[in-house]
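Working notes, structure below.
The complex appears here without one of its protein chains, the remainder shown in place.
Moving on to chain A:
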Amino acid sequence: MPLSGCTGVQSALDPAGEEAAAIYRLLLVMVVGGTLIWCAVVGLLLHASQRRNAPWSERTAGRLIVWGGVAFPLVVLLALLAYAVWLMPSIRPWLARHAPAPETIEVTGEQFWWRIRYPARDGLPAFETANELRLLVGERVAFSLKAADVIHSFWIPVLGGKMDMIPGRTNTLSLSPTKTGIFRAPCTEFCGTSHTLMAFSVIVMEPADYIAWRRAQAAGDVPGGGEGEQLFARHGCAGCHGVRGVTGPATLGPDLTFFGQRQTVGAGTLANTKENVARFIRDPAAWKPGAKMPAFDMLPSKDIAAISDYLVGLK
């Protein structure tokens, strides 16, 4: 199965945001401390089992329990807890009003893709897109997280921790990207057959690029895509997928405006190439088991090829 992974890093060990960096520092402290403690305790255990000289007195051994089992852990744990609790509000503001972010992007988890709604901002209109998130470097951004069907979880490892998307609830999360780049973000709450194949790309951009991208996105494509565009409408693709400026709004499946710019097809399933798009249209479940999109293998190959050409060309 030629899965697509070449959409950037997905590692909490390569932080590209303030939150992930703070947690990474906490991790380093704990790994060093944990290693030392493990060596000490296991060393003592080995010593106790191999030792041949006279046994300790019961009193001394009792003292070891008090100091090793109670006093030492108490001090270490209190210090660690204080550090972590002190970190919490800086990573996730305890109340939304403490850290207003310039914009709140609404992300909805659906089986098995991501609906993304950008709000209107600085004269730029609101719009909807899917499976690819673009962010502005150096600016705190807030997310309003929802679920359409079952529980999903929103996690961009390089930027910070995860937050669940739960039906009937709206969770908020904010992140502050500090590096530009292309990253990958998987769903992290088991959500059904294709939970594995539900990821989105995150592209952190410089301000000028970001503004240009938003302008173009909001405006949408211009009609004139030729045969592929007509087939897209005729075979009913537009019943579920919208292409702003070309088709009417459709909300059942992912929005496909400027689909050609995206890294992957099928929410992280395959690399976005003409061949892969055609494969996916022909039989989505073959690549993404449990996908809600029906197979279109009854369409003539040349129609599928034309639609794929059209979609990949939407740049």
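Heads up, the rule we're going with is that a residue touches a chain if its C-beta (ideal position, glycine included) is under 8 Å from a C-beta of that chain, and two chains touch if they have at least 3 such contacts; residues count from 1.
Here is the rule we go by: contacts and distances are computed from a predicted model.
Going by its UniProt record, the hidden chain of the complex is named "cytochrome-c oxidase" among "diguanylate cyclase", "Alpha-ketoacid dehydrogenase subunit beta", "cytochrome-c oxidase" or "Thioesterase domain-containing protein". Note that of A:44, A:120, A:212 or A:252, the residue touching the chain absent from this view is A:44.
For the options A:101, A:150, A:211 or A:250, the residue in contact with the chain missing from this view is A:150. Across A:104, A:188 or A:261, the single residue that touches the chain missing here is A:188. Considering the complete assembly, chain A touches the hidden chain via residues 1-6, 9-13, 20, 22-23, 26-27, 30, 34, 37-38, 41-42, 44-46, 48-51, 55-58, 60-62, 64-65, 68-70, 72-74, 77, 80-81, 84-85, 87-89, 91-92, 94, 145, 149-151, 153, 155, 157, 160-164, 166-169, 171-172, 184, 186-196, 289-290.
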